[in-house]
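Have a look at the structure below, then the notes.
Of the protein chains in this complex, all but one are displayed in their positions.
Chain IDs A, B and C follow the sequence of writing; residue 1 opens each chain.
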Amino acid sequence: MKVDVAIIGAGPAGLTAAVEIARNGLSAAVIDEYYRPGGRLLGQYYEDPYAPADQRTWDGKKEADQLEEKARSLGVHIFMNVTVWAVSGKWRVDMAGGDLPAITSNVLLLATGSVEKALPVPGWTLPGVISVGAAQTFTNLHHVAVGKKVMMAGIDPLSLSVMIELKNAGVHVAGMALPPMSSVTGKNKTPLQTVERLQDVAGLAPNLLVRKLGKFALKRFPKLTASGLRFNLLKVNNVPIHLRKAIVKIEGEKNVEAVTLQSVSVDGKPAGKTESVEVDTVCLSNGLYPLIDLAQTAGCRLVDMPELGGTVPLHGPDMTTKVSGLFVAGNITGIEGAKVAMAQGRLAAASILQSLGKQAAITVDEAMTEVTNAREKAPLRFLPDIEEGRIKMNKIWEAESAHG
Amino acid sequence: MSYKVVVAGGGLIGASTAYYLTKSGAEVTLIESKDIASGTSGACDRAIMLQSKKPGPTLDLAIESIALYKELEAELETELEYRKSGGMIIIETPEEMAAMEHMVERQQKAGIDVKLITGKEAQERQPGLSKDLIGSTWWEEDAEVNPLKVSFAMANAAKSRGAKIKLGTPVKRLLTENNRVIGVETPTEKIYADAVVVAMGVWTPKLFEPFGVDVPIIPRQGHILVSERMPSFLHTGILSAAYIANKLKRNHQSEDPDPFGVGLAIGQTHSGSLLIGGSRQFTGYNTETNPEVIRKIGEAAVRAFPLLAKARIIRAFTGLRPYTPDGMPILGPVEGMDGVYIAAGHEGDGVALAPISGKIMAHMVCGENSGMDINTFSLSRF
Amino acid sequence: MSNTLRLNSSSNKLETIEFYFNDKKLNGYKGEPIAASLLANGIKTIRTCEITGENRGIFCGIGHCYECRAEVDGIPNVRTCLTPARQGAKVFSQASGIKGDMEDES
Partner (left out) sequence: MDDMIICRCEGVYLSDILKAIEEGASSVPGIKKRVRAGMGYCQGRVCQPVIRDMLESKTGGEKMPPQQRAQTPVRPVLLDDMIRR
């Protein structure tokens, strides 16, 4: 099969780009390993009080279904349960698991999203220990409880919102604790740093936290920091948030049976006693990082950029790369929410259309403004310094462009 | 005062040279731009297949080397996964049969007891082989070893015998004084030595370029596919006749009908993964894997072992084999430059020849008699 | 359906299928990944680690970690978090083994 644009990743960025490309008269194929389109949209379900009245409930699955329907009605080829194992030439996309061995295209758009960062702790290979993303997917998409009694480790915007989702779905969450404080694997996870980060996030985009953590959070967090975290325990939706206890061990023979929590000082040193809490499930949260493998094999230079969540392909503010015919969009460019990814998908489509000399319904500049707007209105911010990261990337991009 | 030697290059050959130098009592500094086995030695297979090797100096070296391998696990007190596995060269076409008959006849004359066996005998010896094979060779003396383990064990043994190992330290240039090499320069320091051994594989020529010395080593890229872990089923090392044909091609300047030089070389690691090679291609210093080459190697593997169609390839890599025009390594001093030695250019024989190469270099540098005629391997032959 | 960990009834309109896990007959919803059906049946251990021998189950849930592998309809090491079961599918914790096959061939 030959298409104008091959898109890898059927998440918010990839699907939105496909719709935009097909709507402007070019052919597109979207390929994804998952069994249904939507990517991280599929697990999302939350309320956003700052959104327009008719958009306050964000039902990611519904959004995904609508995008899929739109794409299909525009003739976009969607390949699900298909793994891309190679991209080469300009372009051949080698696929496994489906009927076709490969497709070729003039343009390649990588919207491969992100992977969860592991949070190793003794016992974390036991069945019953899952990532926070898995918890979200099983709860909101599959409607299967991840366990009967759940402890969450890692206190951050994503784990907090998933905790609420678990509660809303009727799952018993026994509590949330800090991740382990090991010197080799537990960087920047002390109680103080955790609270500071939450405060950053709350200050920048308070919507979710105001609602979810209650007014308590915004008002008290600064004081908590100032007073050296004398308040060790918050309760959100009746779930204890242990700001001064870190998970140090997951126990069990064949499955998770309990977790060991260790009291820690504000700077993360063990202080005081340990306790064992019986649970059958542990949810680990440590953030996301961009999945860049295909970009690297396609010849794209990579840049380490912690502000964007890890290593990202060098790209311009319009989603182009230095490799001709290669574009990127979504979390592969830095960790942000679904609405930003969708705006980036539309922007990538506009840039692709422009590169192919096609008139687009939206100009590249307009699409860039939409990305900025989506970022400003994001209900949930994963990385505190995302804007700084974007600026840094643009500077590197400009410097590289100046050199030709 | 003991003899000071710098070894440049931390691959199999450099690590082995450093190890044997410490055994000879030299004061050794091993300098490596990245890490032990980070280049060719970390991107090769485990075969020590000698049955097809043309009788002559390289084969003689290899046989000496195998004798060293047999003692090395005990000597280094490390598991190297050395095993006398025997080896087969599988034959798919009548043309290949003719070539292999010729090869076997030649080897037998030289006293190497390689046999031709039928396709059915090959299947009995190695279950899973395709029924379509028309025959195979078999030699029980072929062996295998884990080149990563050998590299690290040699480097560690050298270190525990007092060698200094500087990783992440590129050798920028050779320091000379009146046509004599007196040491090397790194980004941070000058290291003076009585002798320098350059064991930088495909990167060796670059160090000699400034002196107008042409070292005819050319990188020849080889792909290797790695399968998921499987139960141990491969009892022996296996090459295809096509692999041998491609290996023997000395055509780095001519057009080739099979530009990828694909032939099968398959072995199983202790972990259970299959290492499936290979290709031979002149692509400069490029080490990217190519999906088309990967596919062709996959085809060769499934042709030989139809049931591998159900196995997964979990990764692939390429290594840059240090090719020389006559297929023999360069071991020895450099004419017109005192104090410097080359130990490089082993192409696919580095694994087999690592111990003996290191030992020879140590003897040479320390002025000991290795009892071998090694002039054959000197740079001046080109 | 006898599944104990199903969260709500909204999925009841979905079609039910039967499949086998290590020869045990189980129910699942048509179109959902095998890992979800297994978890709904209270099954957390999908395989044992070939190196450590320890139990392993769902970890990332979206195909990155390869922990939820199982043999599905004769293909070993399929990611169950991505793969819906067919009616009557046969899922096994461990591959029945390429070794056995190889020996049958000889």
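Things worth noting here:
Please note the rule applied: contacts are C-beta pairs under 8 Å (C-beta built on N, C-alpha and C of every residue); 3 or more make two chains touch, one makes a residue touch a chain.
All values derive from a computational prediction rather than experimental measurement.
Every shown chain that the unseen chain touches in the whole complex is listed here: A, B, C. Touching the chain that is not shown, out of C:N41, C:N55 or C:N77: C:N77 (per the contact rule at the top). Of the candidate positions A:N81, A:N106, A:S265 or A:T311, contact with the hidden chain is made by A:T311. Set against the missing chain, the residues B:V150, B:V262 or B:I313 yield one that touches it, B:I313. Residue-level contact of subunit A with the missing chain is found at 33, 83-86, 88, 94-97, 101, 115, 117-118, 120-125, 180, 182-185, 187, 248-249, 289, 291-294, 296-297, 304, 310-311.
In the full complex, subunit B makes contact with the omitted chain through residues 34-38, 42, 148, 152, 156, 165, 167-168, 226, 228, 271, 288-291, 294-295, 298-299, 301-302, 308-317.
With the whole complex as reference, residues 49, 51-52, 56, 59-60, 64-67, 69, 75, 77 of subunit C touch the missing chain.
In this text, only the chains that are shown with their structure count from here on.
Viewed as a contact network, the protein chains are fully connected, with every chain touching every other.
For the pairs A-C and B-C, the larger set of C-beta contacts lies at A-C. Our note on geometry: subunit A versus subunit C, Cα centroid distance of 26 Å, whole angstroms. For subunit B, the set of residues touching two or more other chains is empty. Along subunit A, no residue makes contact with two or more other chains. Note for the complex: subunit B touches subunit C at residues 123-124, 127-128, 228-233, 272, 305-308, 310-312. The touching residues of subunit C, when paired with subunit A in their complex, are 3, 5-8, 10-11, 31-33, 36, 39-40, 44-46, 49, 52, 54-65, 81-84. The touching residues of subunit A, counted against subunit C in their complex, run 33-36, 81, 115-116, 125-131, 133-135, 137-139, 142-146, 169-171, 254-255, 291.
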